[in-house]
Each structure stands twice: as structure tokens, then as C-alpha cells.
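For this depiction, one protein chain was excluded, whereas all remaining protein chains were kept in their positions.
Think of it as A, B and C in the order they're written, each chain with its own count starting at 1.
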Amino acid sequence: KDRFFVIAGPCVLESEDLALRVASSVARMCRELDIPYIFKSSYDKANRTSVESYRGPGLEKGLKILERVRSQVGVPVITDVHAVQEAAAAARVVDVLQIPAFLARQTDLVVAAAKTGKPINLKKAQFLAPWDMFHVVRKAESVGNRRIFITERGTCFGYNALVVDMRSVSLLSRSPYPLVFDATHSVQIPGGQGTASGGERQYVESLARAAVAAGADGLFMEVHEDPDRALCDGPNSVPLNEVFAILTALKDLYETTRKHPIRLQNEPVLRTA
Amino acid sequence: KDRFFVIAGPCVLESEDLALRVASSVARMCRELDIPYIFKSSYDKANRTSVESYRGPGLEKGLKILERVRSQVGVPVITDVHAVQEAAAAARVVDVLQIPAFLARQTDLVVAAAKTGKPINLKKAQFLAPWDMFHVVRKAESVGNRRIFITERGTCFGYNALVVDMRSVSLLSRSPYPLVFDATHSVQIPGGQGTASGGERQYVESLARAAVAAGADGLFMEVHEDPDRALCDGPNSVPLNEVFAILTALKDLYETTRKHPIRLQNEPVLRTA
Amino acid sequence: KDRFFVIAGPCVLESEDLALRVASSVARMCRELDIPYIFKSSYDKANRTSVESYRGPGLEKGLKILERVRSQVGVPVITDVHAVQEAAAAARVVDVLQIPAFLARQTDLVVAAAKTGKPINLKKAQFLAPWDMFHVVRKAESVGNRRIFITERGTCFGYNALVVDMRSVSLLSRSPYPLVFDATHSVQIPGGQGTASGGERQYVESLARAAVAAGADGLFMEVHEDPDRALCDGPNSVPLNEVFAILTALKDLYETTRKHPIRLQNEPVLRTA
Partner (left out) sequence: KDRFFVIAGPCVLESEDLALRVASSVARMCRELDIPYIFKSSYDKANRTSVESYRGPGLEKGLKILERVRSQVGVPVITDVHAVQEAAAAARVVDVLQIPAFLARQTDLVVAAAKTGKPINLKKAQFLAPWDMFHVVRKAESVGNRRIFITERGTCFGYNALVVDMRSVSLLSRSPYPLVFDATHSVQIPGGQGTASGGERQYVESLARAAVAAGADGLFMEVHEDPDRALCDGPNSVPLNEVFAILTALKDLYETTRKHPIRLQNEPVLRTA
């Protein structure tokens, strides 16, 4: 929790080549900026709006790509699991397991992921109040896992819309676990393109800056070489060639923020048991 | 879609005796009122707020109880499934499979349930716009299942709160499939009791009446002999001894409503392919 | 509170002729249906989205038209006031004074209207919780006025959107004062047409039915001979030639609803002091 870090990659694994190119580009930028980096991509998008959308290469093929990224680029990798039986398989390859936001309340999935012993990233459901995430955290802790990330990614706000409440970032960053701000899913317009979600890429950077200033420990960002041709979440993905400038600013803001302790604040929450 | 019907029962299977008593009481009332009745109860609450809450008897034992209700009381039964592998087992016993609201976007689960050939009840997620439910319906239709119920159960409205939008009832009731209004989950206060959801039982009846007047085809209601001692969703469950009066009024309203065709309305939506 | 009633008319006074034609048509229908009727139209739309929109004939000319409607058609009239100094002037002509929803919290305006001794209709602000309307009611009561209507007209729900919460209808209908449901402003899309509000006329009827079933005592409805050419709120206005059928159904629903007392309910609220 004492160093700004980044989780980034294409939303879904489109090809090994793309994964390797994005991972090594972002890794290079992060080395230059001295920012720890975790590569993220999904082997399966299990909850697409439409049954006809691209879902990814699947568990087996996807894990192979992630393994290649890990060994070839030399960065840790994170991916999301969608069913109890996927947790163990994914844990053999990746460094961090992620619970998708829609599945944050599925006890068995959270527990199965936590039981692997791997660090887990718990995404706050769009339908949950910030303080209710602590019950999700307790589910992971209940099997002895204390290597937890919590990720804020926006909250339901009317239909086909999300809003990011920076009070959530502020509150959740007071736990013992790192609070990640997912800047690209936060600008999704769920269902906004009829058979797919739209997005407002133009707000990614402002929201990321705001979250860092409000206390976020790390940043999550979907990155693509050519977002308009991405097979998933293109409208909210960040073009690879903007990543360096964005991270430069965020790191500077992070350091400025940390120089000034907050005066008016909640008591630290969620002390581990 | 031309007859008012009811889905009701205790939220979770607490014991075989309770299930049989509730089922036979409600069945008797519904026979007297000439209302088709489906018994509902869950063998597993897979998404409780807290990891310590009661979850139910589990798949195997739960299905046995449902089978007993079915044969002994002589009513069809419905239950919800939470993982792909549960669908086939549950389909061997129950008459209708239900997809929980939080899982409405999990493609594999919807498809697995639809593939069993059983009728399925698709609950609208709290985080989905009404029109986006049609993508969920398409997922079920994609494997040839046309025996579908859609259930409205409230929408996110700030933190720890839901609101029921009767436009959703109106819109979704224009599909070829029956639209069910879930009057008790709609008055949940998610996370409102700290480690469990609260509820506003005092609004169940007004909302149910409103939904029937807005076009709902059927009613879903959690019923318990002693809601204050229910192991799940007590604060929003309806006491068994109020059910007859509530249904009497709803049936009368349903019939009055159907006498007067709506004048200003959307075109029928979601014609089957 | 023991008889279904209607408040209706064109949103804004466009011309004396239109006002007289709409008033006498609706009056005729209401006589046939035995429904008390109050004509409503505004002399000034003081809060249009755009500074360039039509605002109405103004206080003086508008009150003359309302006086003519009153005497010539023989129906009571209601209009809204927007500033303290308008209350007394309007009270000399109209039968009921209305406080616009956006101004529900302006103490001086509510008090000035209440002091005229005329009945007043307090519209619930889009930004207020139902229970907070009772503070508005207290402001009117504080100067001795006990002839109060409360009107529900939808609540903020994300951007450029409203939702009607039927719990509000249910709760507010338990006061000693009649609860009116404003079915046409409730389907407004605020700001939804760029420089004006849009509307979803297709939901007016379903929402009105739902509100009556949830306990509403009366209905408020903007009516126009040709809504597409209305100078204000056209997209949510009801065509005059649909009014009779709509009211017929609502009266039937009202009577069916009142035959069945609610079983699960809040205690009566807001007893007068």
C-alpha cells in the first residue's frame, strides 16, 4: 500500500501476439516510471450483453497465453475466474485471481478463489454500497487469505449508466488492503450500444486522477493498440500510445497526494481479525 | 399469459415440514380463488450478504424436499440454480428453473438452464435496464427454449436501496412471455441490516397491486408462517395468514385491469424469432 | 379523499380558445363518468430548460383566461405560482394554488400560498424523499391552512431521467390529505431533447393505473388536442381523444382498489396537529 501500481492489458485475450505486444510495451513504460505492473486480460468474458459477442479463447488456451506473457515479458499476471472449478486451474498459472464485479456476492466463488492461496482482487459490484464490500472481504478472509485487493469500478446510476463515488475510494482505501481504481470499466455505458456496452473514454483520465487524489493505491486500465477494433470494451479502452503520459501524471499526483495526510477522515476500517 | 398466477413459498428451504405446510396452505387458498400456483423455495442461498448466514439444505437434500412437496401437495415447483452443473440435476425434479437476478448476465448459466428444456424464470438483475433483459431472453432462446418467464424485482436506487419502476412491468409485459412481479424481493433493503438485507414488508401489497394494474401477469411472493423467525428474508416475507386476503384483492384488480385495454402503449416487443 | 378526482388541462395557456375547448371537453367526460374535475393550466412556465422557450401569457392575461374557463365552463381551476407576490393575485381568481415541484422547498412561497386561505397543491420535488414532503406540508399548516393536496410526480433517477416510486404513493396517501398522481410529468425526460424536456407518453396510462392501485386519490394529467404541436410538454401530454377511455379504466380500478383494504401497511402518517 505504499507504492503506486498498475494493472493493465486488453479486456479479453484476442491473440498471443497482441497480449505480448501490449504487455511488453506497458512493462517498458512502467519500468521507466518505476511503477510495479501486473498484466491483466480475460480468457473468457462470461457475461457479455449479447449471446453473440466474442467471449475469448477459453480457459485452457487463455491460460497458455498468460503463461507466455508471464515468462516472456517477465511481469506478473492477473485474470478473472467465473466458476468455482476454474479457480484452481487459473491459480496454477496466474499471480492474482480476480472476482468479477457481477459475481462479488457469490460466496462459493470468492471462497474457492481465496482458498487457492493466491492473492485475490475483489471487484466491488455495481449494485453494492462501498461498506458492503467488507462482507465480501470477510468471505475471503474466512479461509485464511489476507492477500486481497479491492477494486472500485463504478455504481449503478439510473439505467445504462454508472457513476463513480469517490467517497467509496476514500472509504475503501482505509482498509489494510490496496484499493485499486478501475478507470475504464468505470466509464462503461452498460448496454449503451444495444447489443454491447458503450463507453466514455474521454473521462478515463479525469476519473483516474480524481481517484488517486482521493486515496487510491493502484490503477486498473484496459489498454489496446487500436481500441476502435478491440473485440471487447473498445469504447472505454485506452490507446496504448497514451499510456505513458497518463501514468506519468498519475504517479506525480500520487506522490503529491501522499505528502499531505488527510485531516478529516473516517477511522481506519476493516482491521484484520 | 391470460390468467393470473402465483409463485410463492419460504425464501429458503428450512425444513420439509415447513415447506409442506406452506405449500399446502397456499395451494388451498389458490384453489379456492382459482389461481394457478407454483411453490418456490431455494435449496441454497449462494449469495448471502455474510459468509456466516444460513444457506439452506443444499442441492441433494433440497431437491428431495421439493420432490415431496410436488408429489404430496400436488403443485408444480420452482427453484433457482447458481452454477452450470446444478441445472440438469434440478431439472430432473422441478417444473421451472430460475436464474437469480445477480446471475442474469452469466451466459453459461442461462444457456445451461434453457438447455434442460424446462421452463425458465429469468429474474431481471437489479443492475439492468428493462430493455436489456431482452438480451438475456435471447440467450435462452438461442438454444431453442421458448418457455420463459421474466421477473421484475426492483432496480438499484442509491446505496442499500431498490426502487420498482412500473415502466419496466409495463414494457416487459408486452413480450410474448409472462411477466412476474416479485413483490417481496422488491422491498428488500440490500445490506440494510449490517450483515443481512432488511426489508419493508409494509409496501409489498401496494407494490403488488400497482404491478398488477401496470400489466403484470403473475405474482412472486416469499411467504412464511412466522416471518420474524425466518432464516432468510424475514423482513420482507409475507405472513401466511395474510396471503388469502392479498390474493383476493390482486385477482380482482387483475380482472378489472384486463377489462380495459391500454390505449397509449409501446408496440409489442420481443416477438419470438 | 373518498372519491376519485381529476386535475387536467394543457401544460401552459396557449390561447383562450384552446383552454375553453379542452376544459369543456374534459368537463363533459367527467360529468358522464361522475368524476370531480379541476382544470389546470399555467400562465407562466418560469423554469423552462431554455431561455428561448415559450413561457405563457403571463400572470394578468393568464388569470383572465382562467377566470373565463371558470365562469364559462363551470369548473374549478388550479394554477401554479412561482413567486411570493403572485400568490395573492392568483388566489383572487383560482380555486386551488399549486407550488411547482422545483420550488417545494422555498419556505416563503409555500407560506404565502397557504396564507391566501385557498386550498394548495404541494408537488413533491424530484429531489425529495417522500417522507421529507411532510416538512413541506408542515410549512403550509404552520399558517393554519389544512386544505392541502400532495402530488407525486417522479424522482431523480440518474441523469435526464425520472422514476416513479409507488412506495411514495402508498406512503403519502396515508396522510389526511388527498394524494394526487401526476401521470404526465412523471414520464418527462428532463432535458432529454437538448433544449427541452422529452417524454414517454406510452407509459402515462400504465403508471396512472399503478398509482391508483397503490392508493392515489386523484389523477393529474396534461391534456392537449394535438400534443405534437403543444407549446410545452407535448411529448408527455395525453391526446384529448384518449382521455375518456383512460379515465373510465382508472375509475373502475379505483373502485376495485377501494373495495379491498390494504393488510400490510404503514401506520397512518401525518395526523394533523
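A few notes on this one:
Everything that follows uses one rule, which is that a residue touches a chain if its C-beta (ideal position, glycine included) is under 8 Å from a C-beta of that chain, and two chains touch if they have at least 3 such contacts.
All values derive from a computational prediction rather than experimental measurement.
Considering C:P57, C:P190 or C:P227, the position touching the chain not shown turns out to be C:P190 (whole complex). Taking the complete complex into account, A:E242 is the one of A:E16, A:D95 or A:E242 that touches the chain left out.
Listed for chain A, the residues touching the missing chain in the whole complex are 155, 157, 163-167, 169-170, 187, 200-207, 209-215, 238, 242, 245-246, 248-249, 252-253, 256-257, 259-260, 262-266. Although one chain is not drawn, its touching partners on chain C can still be listed: residues 46-51, 55, 82-84, 102-103, 105-108, 111, 125-132, 135, 138-139, 142, 155-156, 159-160, 190-191, 195.
Against the chain not shown here, chain B presents residues 157-159, 161, 163.
In this text, only the chains that are shown with their structure count from here on.
Located most centrally within the structure is B, per distance between chain CA means and the overall CA mean. Between chain B and chain C, two chains of identical sequence, the interface residue sets overlap for the most part, with shared numbers making up over half of the total. If you average the CA atoms of chain A and of chain B, the two centres end up 33 Å from each other. The distance from the centre of chain B to the centre of chain C, each centre being the mean of the chain's C-alpha atoms, comes to 35 Å.
For chain A, residues touching at least two other chains, in rising order: 159.
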